[in-house]
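Note that one protein chain of the assembly has been removed; the remaining protein chains are unaltered in position.
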Amino acid sequence: MPANNFEYYLLMPYIVIGVGIVLSVVLEISTKKSKELLPWFSALLFFGTAIYSIFNVDQGLVLFSGMLEVGGKSAIFNTIFNFGAALIVLASIDFMKKYEADFGEYYILIQSSVLGMMIMASARDIFMIFMGLELMSICFYVLAGINRKKSSANEASLKYFLLGAFATGFIVYGIALIYGTTGSTSIQNLVENFVGYSSNILFVLGMILFFVGFSFKVAAVPFHMWVPDVYQGSATTVTGLMSTVGKAAAFSVFIIMLGAVVTYGAPNFFKSYFAVISALSMVVGSVIAISQDNLKRMLAYSSVSHAGYMIIGLAAGNKYSIAGIIFYLAAYAFMNIGAFSVISVIEGKDDSRTGIKSYAGLQSKSPFLAAMISLFMFALAGIPPLAGFFGKYYVFFGAIQANLTWLAIVGVLSSVISVYFYIRVVVYAYFKNSEEDFEIESSVGTYAAIIISAAFILILGFFPDMLLGIITSAIK
Amino acid sequence: MNIQLILFFVLAAIAAVTSVMVITRKNAVLSAVFLVLNFFALAGLYLLLNAQFIAVVQVIVYAGAIMVLFLFVLMLLNTETEHGLFVDKRGIKFFAILISAFVFVQLAFLIFKGNPSRTLTADEAASINAGTIQTIGHHLYTDYIIPFEVAGFLLLAATIGALVLAKKKFE
Amino acid sequence: MINSEILTYLLLTPIISSVLVLFFKNEQVKLIRWFGIASSLLAFVISLVAYSQFDQTNPLFQLIHQAVWIKSLNVSYFVGVDGISMLLILLTTFLTPLTLLSTWKAIEKNVKMFTFSMLFLEAGMLGVFMALDVFLFYIFWEAMLIPMYFIIGIWGGERRIYASIKFFIFTMFGSLLMLVAIIWLAVYSSSVTGFFTTNLIDLYKVGPTVPHQVQAWMFGAFFLSFAIKVPLFPLHTWLPDAHVEAPTAGSVILAGVLLKMGTYGLVRFCLPLFPQSAVAYAPAISVLAVIGIIYGALVSMVQTDMKKLVAYSSVSHLGFVVLGIFAMTIESVQGAVIQMINHGLSTGALFLLVGVAYERTHRRDIAFYGGIAKLVPIYSTFLMIAMLSSVGLPGLNGFIGEFLILLGSYKSATLGSTWFTVFAASGVIFAAVYLLWMYQRVVFGKVTNHELEHELTDMNKREILILVPIFVFVLWIGIYPNTFLKMTELSVQTVLQQVSAYSVNILK
Partner (left out) sequence: MSAVPMEYYLILSAFMFCVGVAGVLIRRNAIVVFMSIELMLNSANLTLVTFSSYLGNSIGQVFVFFVMTVAAAEAAVGLAIIIAIFRNKLTVNIDAINIFKW
């Protein structure tokens, strides 16, 4: 495809982040001050890219002989990734000092992982999906264990690495079969001839293996066993990154691979697969989360059940539900990053104070944090009119349109279960008296991340159409 | 019997046996050695499939670089040998093997059912051409230049990551 | 349909003032209290203005304000009132300043947050009563959960955490199933009207065309949500816990307004949206209502805790309301609406009075009190009025509602049996028994407990000021109910016409 200079403006986000990585490496090597400079540099980079991307959703272009799709849906995803990463970087500045791992490399790895996500979401070729996925995953493996003196971080990193690589095995094998049966790795080809290919049993097998691999990445039951340990053991900000934008990237791949179903209305051969894992994820995630006392672990199980809600949209596979998933991912990014930012402020050294007991009487220690964690918990529980509610609403809407009412019912029932553990945090923060005494060190960056997340939860809650309008115009 | 078929069976037998050996040896070093053997057998199979470039890279990168790294780490850590494979958690392990066997049967069944050779007839010339370093290089620097660039970032990230995790001084 | 923004102003008043409360300092307790009362009074005044613009002779929704909200789902901000909701809005704005005034002494911890919650709650309740878009209704329905949850959880009694969680989860359970039904209806609506809609006026045409099998499920989902809120036997178990543990103000609002949201939902949504199912299941639901009436009364009788007694009496009273609604005659539904108001006034007054005693003695058990008539004459008189109104003494408000319901249910074609009326009537007698018995034990006789002489002082001016307005309306409804019956008459007729238009074949 001819790409003249004029069209390259849509490539800017990729170029900016790519150049940013190189500059950051140079900065890290050349100056001792990199530790202070890099966070702000990364935040600037991410915010800039996010804002730039959101203005380009109504354009769409496939570049580089069908490798990369820029603008449109990928622009929406780029916005989510970059915005989420920007918030995480803000929240990291003071937290990483407390966590004793404020390396410049930390920010370089975050930038690289975001580049990987952007490539995944923009992929029009399985090569790109695979390379983007691996770029993101490898950065995450390292980020999970960034403080190598901590046993918990080591363990999280190892578990994440082994299960992530295991999933990669499935994905590559699936890709091999897809390639073998279609003779190409182009997604355009895959989408256009989807119905014809699906009569080939090996193609369906390849797709299933591919989806199984990605089900690991989005933490759907029964491929979720790594989630609680990794989320609990990693640095809190890293968990925030993995659980939100990392998950969004994996979902973008699902959406790309189901392009035939979404765009051309091909029959959804994988409906039952998605329906089953989504029902399992919702129920198992919610039920196990009830018994968790560690907040990070609780949010890990809750992320399993949220993955379930989003997969409902994949099972439904219509435009409403896909728009719903993207909306949900954006809302989830704000809710979860906000929640993890609050956790990172409360958290002490050596992983202390992540238990729910540390939140007792938070209201008297810091009314601001108590109000914010409550807001995030209510949003995660899906109480209207907060952003989390609309995510669920759109997804359920798509499901009912696709005659999957039973799945929507399972969804609401597990929401009821999940309400219990979310409001438990509020109970501790407001209704109980403080049990331990500790100082809450306020941090400008983290508070900024919290306030921005909260603001967007409210804005998306009151004016969901703002974002949904952009999304629908992007996926048309 | 055709010489290719004989070669295939010999190499396939080596690959299959060594792969089983990799996961059953108590001593991790032995596992690694068998894995190297397995990689060599695979390289042979790649040659049989006319994929000369990949066969060479398999030997250089996989057997040469990656496995040496493995062995190096194994020697460095000097880890104790595991207890027998079926000493503890026998139930779970048995179950895992059962599942794997089941998956294999399933895959084999589907491969026969899908019967790809029915539709794919190998064109010897095209096949040989596909495996040459020239064709692959051409693809790599034209159509697949973007993934190639990404691979650069991937290796950069991996280098930085490995340094962060393993460098001796911890500031 | 004339556009009017008055309802939006009414809705915005508590929302804006609740946000403003957050800007006060924690220490400015008095200022915050005055601000809360002033802004809720302002809301009351605005609701009176709205009432003055309300046209009783118009059976349609009035004072409508519609604005596009979520285009992609065709959801609009759409508010309006008919007679039924106008009355309930007035009840809400009337009770809120009174309850805020009642907390002058009772709430000392974190007044700022309390005032914020109360105003936010008021906004949620008003929104529920004026929303004419199912989606909007759902948002308000859920949003008002949060402040109530905080009110019970922070300022409640000993078992407040248990009670608040139970309250939250029960309500959430019902309402989420309703959400599925709402989405289903919205999706289905496109096959009837050609576009997705959650607009209630459109859905009134869509709902009755839903195939019967599915309609029964839809009806069930809506009904379950409302029945939990009412609460209908056997879904009532959250109510005694919530009532007993909530602070007085919380109980008053809970009994006075929140429970009415359930019965209001039945009238506004269950009957007109799913007329066929509503008629088909009316007898079964009425059985539950009657069981609730008798069960609530019997359980009240054996209570030793005054607050619990009043709480269970709510189960009984709300049973009447549900019976009246599902009898589906003009008299019975009008009676049900009046009874909603009555219950709000009389039970609210009872909770306030129990709260007054509790503030002084910190005891609520009936056995602790005795012979207080001599110690606190004003209090005893007030308690008597509130109680008689709750019992349904002719001349006071309770009588009107119960009489109309019994009369209507006796004539009802949907119920098809007079046994309902007979059993329900026994509930009236039981109510007289348990309330009068409690009154006798608490007020008459000799002073049993000498602690009372020191602790129990008579009502002060502020407390009198709270209760007198309530009693004015108690008498007004009792003596001249026409003011209120007129307001609702046409609206009730409209609802019943919608039901009978679609279910003629079932009725005959």
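Note that the chains take the letters A, B and C in the order they are written out, and that residue 1 is the start of every chain.
Quick note on the criterion: contacts are C-beta pairs under 8 Å (C-beta built on N, C-alpha and C of every residue); 3 or more make two chains touch, one makes a residue touch a chain.
Keep in mind that what you see is a predicted model, and the values were worked out from it rather than measured.
Visitor: Name every shown chain in contact with the chain that has been left out of the document.
Guide: Those shown chains that the absent chain touches are A, B.
Visitor: Return the single residue from A:44, A:195 or A:225 that touches the missing chain.
Guide: Hidden-chain contact among the options goes to A:225.
Visitor: Of the residues listed, A:141, A:334 or A:394, which one is in contact with the missing chain?
Guide: Of all options in A:141, A:334 or A:394, contact with the hidden chain holds for A:141.
Visitor: Quickly run down the residues of subunit A that touch the omitted chain.
Guide: So the residues of subunit A touching the missing chain come out as 126-127, 130-131, 134, 138, 141-142, 145, 148-149, 151-152, 154-155, 157-159, 161-162, 165-166, 168-170, 172-173, 175-177, 179-180, 183-185, 225, 228-229, 232-233.
Visitor: Across the whole complex, list the residues on subunit B that are touched by the chain not included here.
Guide: Interface with the chain not displayed, on the subunit B side: 2, 4-5, 8, 12, 15-16, 19-20, 22-23, 28, 31-32, 35, 38-39, 42, 45-46, 48-51, 53-54, 57-58, 61-62, 65-66, 69-70, 73-74, 76-77, 79-80, 82, 85, 93, 96-97, 99-101, 103-104, 107-108, 111-112, 115-117, 120-127, 129-131, 135-136, 139-140, 144, 147, 151, 154-155, 157-159, 161-163, 165-166.
Operating definition for what follows: only the chains that are shown with their structure count from here on.
Visitor: Linking chains that touch, what shape results: line, ring, star, complete or other?
Guide: Per interface graph, the chains form a line.
Visitor: Among all other chains, pick the one whose mean CA position is farthest from the mean CA position of subunit C.
Guide: Most distant chain from subunit C: B.
Visitor: Can you check how far apart subunit A and subunit C are, centre to centre, with Cα atoms defining each centre and the answer in Å?
Guide: 43
Visitor: Hey, what residues on subunit C touch two or more of the other chains?
Guide: Touching at least two other chains: none.
Visitor: Touching at least two other chains at once: which residues of subunit B meet that condition?
Guide: In subunit B, nothing touches at least two other chains.
Visitor: Please name which positions on subunit B make contact with subunit A in the complex.
Guide: 107, 110-111, 113-114, 116, 142-147, 149-151, 153-154, 156-158, 160-166, 170-171
Visitor: Enumerate the contact residues on subunit A facing subunit C in the complex.
Guide: Of all residues in subunit A, those touching subunit C are 323, 363, 378, 383-385, 389, 393, 396-397, 400-401, 405, 408-409, 412-413, 415-416, 419-420, 423-424, 426-427, 430-432, 464-465, 468-469, 472.
Visitor: Give every residue of subunit A touching subunit B within the complex, in rising order.
Guide: Going through subunit A, the ones touching subunit B are 18, 21, 25, 64-65, 67-68, 103, 105-106, 108-109, 112-113, 115-116, 119, 125, 127-128, 130-132, 134-135, 138-139, 141-142, 145-146, 148-149, 157, 180-181, 200-202, 205.
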